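The other protein chains are all here in position, but one chain of the complex has been omitted.
Up next, chain A:
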Amino acid sequence: MSHIQPSTPEGPAPHAILSSIPSDSHTWNLLFMQLLLSEQNWSVTNLGPCVPVEVLRDEAVARQPRLIVISTVNGHGCQDGVRLARTLRAVPALATVPMVLGGKLDVDGSKAATMTGELRDAGFDEVFVGGSAVTDFLGYLRRMAPATATERT
């Protein structure tokens, strides 16, 4: 196993900021997503669990990433996600940066369809839930940056 820590942008690799929502203390999903993005040749700044929205906003303004990825599994993804998207989209520098969210968004999965609409309205470009979430996310990455999508396993 290799060294794991937040990497900083370097070379030609596109840069993504990876974060959770303020109330979610889970780490393993973020670590998995960091590895997944790295394997697709992205450089990643992983802000970790329980990230205040203001911290994410300031990091995004400072780093100007190609992509912002929010991963959450505690069931508060919709409430926290809507507020997060509105806060980031209100900043002119972040008005158009691609921003996606995925994971388990509610306690039992029953409201996923309604929530996806709400989250898109609030400013997310894509919302990935359910069994195909990871596959769909990889497809999204290939569509947005085909040159970087060299699979390394």
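We take it that a residue touches a chain if its C-beta (ideal position, glycine included) is under 8 Å from a C-beta of that chain, and two chains touch if they have at least 3 such contacts; residues count from 1.
Going forward, contacts and distances are computed from a predicted model.
Participant: Going by UniProt, what is the name of the one chain that was not included in the view, given "Glycosyltransferase family 2 protein", "Glutamate mutase subunit E", "ABC transporter ATP-binding protein" or "Two component transcriptional regulator, LuxR family"?
Facilitator: "Glutamate mutase subunit E"
Participant: Using the definition of touch stated at the top, determine which of A:T27, A:Q64 or A:T114 touches the missing chain.
Facilitator: Considering all chains, including the one not shown, the answer is A:T27.
Participant: Could you list which residues of chain A touch the chain missing from the display?
Facilitator: 1-6, 22-23, 25, 27-28, 30-32, 35-36, 39, 46-52, 55, 74, 107-108, 153
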